[in-house]
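A single protein chain has been omitted from the complex, and every remaining protein chain is retained in its original position.
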Amino acid sequence: MQLIPCPWCGPREEVEFHYGGQAHVSYPADPAALSDEEWARFVFFRDNPRGPFAERWSHTAGCRRWFNAVRDTRSYELHAVYRLDEERPVTT
Amino acid sequence: MPTGNPPAKPGADLPDHPSFLWRNPEPASSYDVVIVGGGGHGLATAYYLAAVHGITNVAVLEKGWLAGGNMARNTTIIRSNYLWDESSGIYEHALKLWEGLEAELDYPILFDQRGVLNLAHSLQDVRDSVRRVNANRLNGIDAEWLEADAVKEICPIINVSPDVRYPVLGATYQPRAGIAKHDYVAWGYASAADRLGVDLIQNCEVTGIETSDGRVTGVNTTRGRIAAGKVALCASGHSSELAAMAGVELPVQSHPLQALVTELLEPVHPTVVMSNAVHVYVSQAHKGELVMGAGIDSYNGYGQRGSFHIIERQMSAALELFPIFARAHLLRTWAGIVDVSPDASPIIGLTPVDGLYLNCGWGTGGFKATPGVGDCFAHTIANDKPHPYNEPFTLERFTTGALVDEHGAAAVAH
Partner (left out) sequence: MSADFRLPSGGRIDRDTRLRFTFNGQSLAGRKGDTLASALLANGLHQVTTSIKYGRPRGIMAAGVEEPNALVQVAEPFSEPMLTATTVELCDGLVADGLVGHGRLDTEPDTARYDAKHAHCDVLVVGAGPAGLAAALTAARAGSRVVLVDDQNEAGGSLLGRDDYLDERSSDAWVCDVIAELAAAPDVLLLDRTTAFGAYQDGFVLALQRRTDDLGFDAPRHVSRHRIWRIRAKQTVIATGAHERPIVFSDNDRPGIMLAGAARTYLHRYGVQVGRRIGVFTTNDSAYHAAIELAEAGMDVPVLIDARHTVPPKLSAECATRGIDVYPGHVVTGTEGQERLTDVHIRSITGGHADTVVCDTLLVSGGWNPAVHLFSQLGGSLRYAPELGAYVPGESLSSARVAGSAAGAIELMACIEQGAEAGRAAVTAAGFRPAAEIPVPFADARADEAAATVLWRVPGSENAEEDTQFVDLQRDVTVSDVTRATGAGLESLEHVKRYTTIGTAHDQGKTSGMLAAAIVAEELGADLADRRPTTFRPPYTSVSFAALGGRDRGELYDPIRVTALHDWHVAHGAEFEDVGQWKRARHYPRQGEDMHAAVLRECRAAREGVALMDGSTLGKIDLQGPDAAELLDMLYTNMMSTLKVGRIRYGVMCGIDGMVIDDGTVIRLADDHFLLTTTTGNAAMVLDWIEEWLQTEWPHLRVFATSVTEHWVTVPLVGPKSRDVLAAVAPDLDVSNDAFGFMTWQDAVLDVADGIPARICRISFSGELAYEINVNAWDGLALWEALINAGEPYGITPYGTETMHVLRAEKGYPIVGQDTDGTVTPQDLGMSWAVSKKKADFIGKRSFSRAENLRPDRKQLVGLVPADPTVLLPEGAHIIESDHLPEPPVRMLGHVTSSYDSAALGRTFALALLRSGRDRIGEKLYAPVDDQLVPVTVTETVLYDKEGARRDG
């Protein structure tokens, strides 16, 4: 079970959180302008790397705030957590 | 073996494996077909390519040991009682092949049609269950809806008291469903494929897929470059990474899926019970251990391990259904990596790259499909055209919207 440092609440147990998949995937500015292929990409396709992954979490049983994290999908080690309005930090 | 008494318990031991399984050849420089992934699906595909289509210049490349990924980690449940026509088509095709597989492979795969119960705990579960049973029957699949007392007759250890938190309101029952012994299945396919001339190459990780003019030409591996006329991906949790090597992006996400076994126990559980609502599926394996699977962990993960609270939660749920399990002991836990697609259905077929074929997105359902997908995928590779059973499971369906939404339909996705 992971210990996840919520940017607002500090480290909390994984059971308090909801996972939200890949971060930095914005809702398209004009969905109507997208082809079916482009729309399908937004709806169904997400990165799935083996290694560092910028992803979203929500502290549902705590402050209920969404935030982003860079987590290694091999080791589950969290390299960074950051607010939604922050750039993905450089991690090693 | 000298001395001692005969075995005290029948079924205390599994049948012996044959004294020869497979060669361990060096990879050749070129094959007609290279299958990436030596799990159940890869091995079955290789077998059917050779046995049905006569394509024997085939290599199966496995980065670790054969059938050491999800094939070694699943809970071996076999059933075909899926909701949608598309799903029940390929799973029932698989089940029919399972029924003749021991003879076909000449291997004791311990396929045991002990039936599977899918429990319903709410009125909506009941509606969904009856819907699925009716669909199954019209599709020619054996299925019954059982009230709680009939459930109890088939599996006497289930608590069907109305006083539990989520009572058992009934169950769907597929008598032809059951379990098999996963290693035996994989090794049956492996040794049969080996006998037909397929090269099974272990400790050979694919590091790149070569293409030229939109056509696949070979793979780079930790054991050197291997030219290939066709390349078929059968790598479950690692499909995204592999497909990306050929520039193909997939709508799948890789998650941990955990399972566990107990110590060996005297026979107590005669069938297979699945409860999607409380995330329990359990059977008693041939040796006597209870085998249980959990729900998938929510996060992406390639670590082949999950979070323990999932197991703890599953124990609570299991004890609600099976109070007798209270004294059983968790002996070993593990996890696989499942690639989950948006509609909980697989993706099988051609790709935008000529000669590159895709089989992924099985989520929690891959083992039971092994013979069916092996047969259909081999057909797809041999003919460069999908088999009718896997035709609905294209990558394009995510663009058109023609999903085969098994979780939307509340069918049990395991």
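Per-chain numbering from 1; labels A and B assigned in written order.
In this text, a residue touches a chain if its C-beta (ideal position, glycine included) is under 8 Å from a C-beta of that chain, and two chains touch if they have at least 3 such contacts.
Remember, predicted model here, so these are calculated numbers, not experimental data.
Screening B:T211, B:S254, B:N359 or B:T399 against the full complex identifies B:T399 as the residue touching the chain left out.
Listed here are the chain B residues that touch the chain not shown: 1-9, 12-14, 17-24, 64-66, 68, 72, 85, 89, 121-124, 126-135, 137-141, 164-166, 183, 202, 262-266, 268, 287-288, 303, 305, 307-308, 311-313, 315-320, 323-334, 399-403, 405, 407-410. Interface residues of chain A with the unshown chain, by the touch rule above, are 1-3, 18, 20, 26-28, 30-32, 34, 36, 39-40, 42-43, 56, 58, 60, 64-66, 75-77, 84-85.
Just so we're on the same page, only the chains that are shown with their structure count from here on.
Computed centre separation for the pair chain A/chain B is 29 angstrom, with centres defined by C-alpha atoms. Residue ranges of chain A in contact with chain B, taken from their complex: 1-2, 13-15, 18-19, 21, 36-37, 40-41, 43-50, 53, 55, 71, 73-76. Within the complex formed with chain A, the residues of chain B that make contact are 238, 240-241, 249-254, 298-303, 305, 307-309, 339, 342, 398-400.
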